[in-house]
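Shown below is the structure under consideration.
All protein chains of the complex are present and in place, except for one that has been dropped.
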Amino acid sequence: MSSTQGDALLAAVESGVRVVDLGRQLRVGMPQSPNHPAFSHALPRRHGDMRRADGGSAANDLVSMGTHVGTHIDALAHVSHDGKMHGGIDADDAGRGGKYDLLGVHTIEPMVRRAVLLDIPAFLGTSRCEGGYEITPDDLEGAAKAHDVSVRPGDVVLVRSGWGQLFDEGAAFMGHDTGVPGVGEDGAEWLAAQGAHTVGADTIAFERLARGAGHSLLPAHRVLLVEHGIYIVETLDLEGLAAVGRHQFTLVLSPLNIYGATGSPVRPLAVVPA
Amino acid sequence: MSSTQGDALLAAVESGVRVVDLGRQLRVGMPQSPNHPAFSHALPRRHGDMRRADGGSAANDLVSMGTHVGTHIDALAHVSHDGKMHGGIDADDAGRGGKYDLLGVHTIEPMVRRAVLLDIPAFLGTSRCEGGYEITPDDLEGAAKAHDVSVRPGDVVLVRSGWGQLFDEGAAFMGHDTGVPGVGEDGAEWLAAQGAHTVGADTIAFERLARGAGHSLLPAHRVLLVEHGIYIVETLDLEGLAAVGRHQFTLVLSPLNIYGATGSPVRPLAVVPA
Amino acid sequence: MSSTQGDALLAAVESGVRVVDLGRQLRVGMPQSPNHPAFSHALPRRHGDMRRADGGSAANDLVSMGTHVGTHIDALAHVSHDGKMHGGIDADDAGRGGKYDLLGVHTIEPMVRRAVLLDIPAFLGTSRCEGGYEITPDDLEGAAKAHDVSVRPGDVVLVRSGWGQLFDEGAAFMGHDTGVPGVGEDGAEWLAAQGAHTVGADTIAFERLARGAGHSLLPAHRVLLVEHGIYIVETLDLEGLAAVGRHQFTLVLSPLNIYGATGSPVRPLAVVPA
Partner (left out) sequence: MSSTQGDALLAAVESGVRVVDLGRQLRVGMPQSPNHPAFSHALPRRHGDMRRADGGSAANDLVSMGTHVGTHIDALAHVSHDGKMHGGIDADDAGRGGKYDLLGVHTIEPMVRRAVLLDIPAFLGTSRCEGGYEITPDDLEGAAKAHDVSVRPGDVVLVRSGWGQLFDEGAAFMGHDTGVPGVGEDGAEWLAAQGAHTVGADTIAFERLARGAGHSLLPAHRVLLVEHGIYIVETLDLEGLAAVGRHQFTLVLSPLNIYGATGSPVRPLAVVPA
């Protein structure tokens, strides 16, 4: 009978791995950006509604939502600047037909990649960054050094601010009255310079948001999505991963293959030795 | 700087892996079971609809759908028999509150597991099984032997019928006039006896469907979901995987964590050596 | 105390009127055009899911649908021809922003108007027009004469084909294999020449549809919506009204005031003497 047939990955899996779930649960009423249709869910059929002659019964669901809800990935089609999407594609033309054929979420290859966690509050010696705090290149570089990891081209870079601790509080996580910590324009340039394939954070918009300013200015989105073609993952749960204490690991991220959409809810996994 | 720090999985990933996408694209009009709300997608905002003062613009989505659409996983809460779900849980009570707290899709742990592909038409020496063909224990066992793999407890078992070749034809894939090949009650018992953790197929309902009978009798669902607590993945794309010629491999499957839902669209990945 | 204070309408209502419902019931699975998102409905909360401390409980709904479902009205924004909407408005420009500000359904004034019923099968001496039958100006004019009514400027004109008898059969009502009877280009010109404000029919698309041709050519939509600014109501139930035997009456039609939409489900009422 078969062994793992020279499959080092499978051998590693069989020897035991730990899967750390980086996704938030999708629940009606969870915090989400008001710019996107709210997540709704209902059961059209429950058990007991109808039973087949053989005793069987099936329950099912109706879901309505934007794609930028819960933990989600932004496709390159999500953002344009001065009428252009990444690669100089005309943003108006690209949307004709009602689907972003060129840079929609269906064009994101599923990821099985090296990832690094840059744990900013651990580096700064705090439990979490304050509302409105801008994570700088020095913070990113300092955290990498403190963790003894380097960001390499093709990596997924997860930036923890600790703000995800507030997710269950709803309004506090949205940070309207406090601002939200995040990577600013300079930090985004630094991430691009390292060759990041995808970046992510534990906040609603990845960006540093000033108090009361809402989502009116999103420079990191421009730098990352438009100028460098780097995907952004938002509303990650990085608390469990931070507790594990590994700063480089395998990340698996498989967006829903929605033809022409600008994003997708995702449930990324960090896979570390058991 | 850091190496992979004793992370055999990451070392395997860095030495090169091939990711085979087992998910179908979610498109308006794709074939799906009429028992579930249809997949709809639209862009509420396109680039050009509104541009911020700084030149930035964001496009977004509105999605409405059942959860048993496209490639998807059935949670244990999906099916009951004689008023009971898996583990003898009262099916009526379980749905109270409008969420299946006990056996909803949020209770499925994300999977990084050994999987085997049982390629039935390859074993039978045909290009695909015929409509209404029942895949028997002998077929499953014979395919495993021909592939030189065994199903072990905890595995994900993917059963290819070849019917997925018809997906793009829509009505033919649904098989109303022809029936659909699939695992029957005996095959489901065999899969359960091997200790499968999850099973999947390249058809709309996993089951063998007789011509004209629709989804009126679903014995494999009863055996797998209700009696044995084994998850079912439907509408997989197994054509590319079959062409790879590997019959055991690492499978990653990360359902959307929808609290209380009976299933979720998924995009499973087979990860094989490059 | 007060009388009707010179309100002749209220006096008429108080003396007794009969309300004839011209709308179809919105049910999951009802026949609707495949060009539009399907009607879905579920109860997120049912009684028994949660009870407040005072014993109260509320159940509610989640609906997902296109607007051209069930009995519905087409706004002028629904159709363009050669890039222009009614009044020569540039159709591309009009949709910018994701709402049809200029000719959306929110621009239709609620209607309390004289309406006439042109009962074509009654005029032709048959129970219903055959699939693919084109209702001509002679039919329309002949029916009006037979009913001793005339169409006046500002009227709502309801054209009965009898095809609505098939609504509950679903596929037969859609008429894919038979075609559907309806007003053709000449009939639409005739209706416009009479000064109709709104027209309606008991079929899926108002138009005469040829067998197997689907909705590929819709000349009456062009004539009515684009060239003349006349609203179209589809999938009416005219059977009950035909049985009443009144061919002129008060019609009330109050579309949902959905900002920027291309149509709305409606439930028009014919109000006749008791």
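By written order: A, B and C. Residues from 1 in each chain.
Heads up, the rule we're going with is that a contact is a pair of C-beta atoms (placed from the backbone, for glycine too) under 8 Å apart; a residue touches a chain by one contact, two chains touch by 3 or more.
Since this is a predicted model, take the numbers as computed values, not measurements.
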Selected residue (touches chain absent from view) among A:52, A:96, A:145 or A:211: A:96
Out of C:91, C:117 or C:204, only one touches the absent chain, namely C:91
By the contact definition given up top, give the residues of chain B that touch the hidden chain. 28, 40-44, 61-62, 64
On chain A, residues whose C-beta touches the chain left out of the figure: 29, 34, 37-38, 40, 42-46, 48-50, 64, 96-98
By the contact definition given up top, give the residues of chain C that touch the hidden chain. 1-2, 4-15, 17, 19, 21, 23-28, 35-37, 41-44, 46-48, 51-52, 54-68, 70, 77-83, 85, 91-92, 94-95, 98-100, 106, 109-114, 148-150, 216-218, 221-222, 246-250, 252, 254-263, 265-269, 271-273
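Heads up, the rule we're going with is that only the chains that are shown with their structure count from here on.
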Think of each chain as a node with edges to the chains it touches; is that a line, ring, star, complete or other? complete
Which chain's centre, taken as the mean of its Cα atoms, is farthest from the centre of chain C? A
Taking each chain's mean CA coordinate, chain B and chain C are separated, in whole Å, by 42
Which whole number of Å gives the spacing of the CA centres of chain A and chain B? 24
Interface hub residues of chain A, defined as touching at least two other chains: 28, 41-44, 61-62, 64
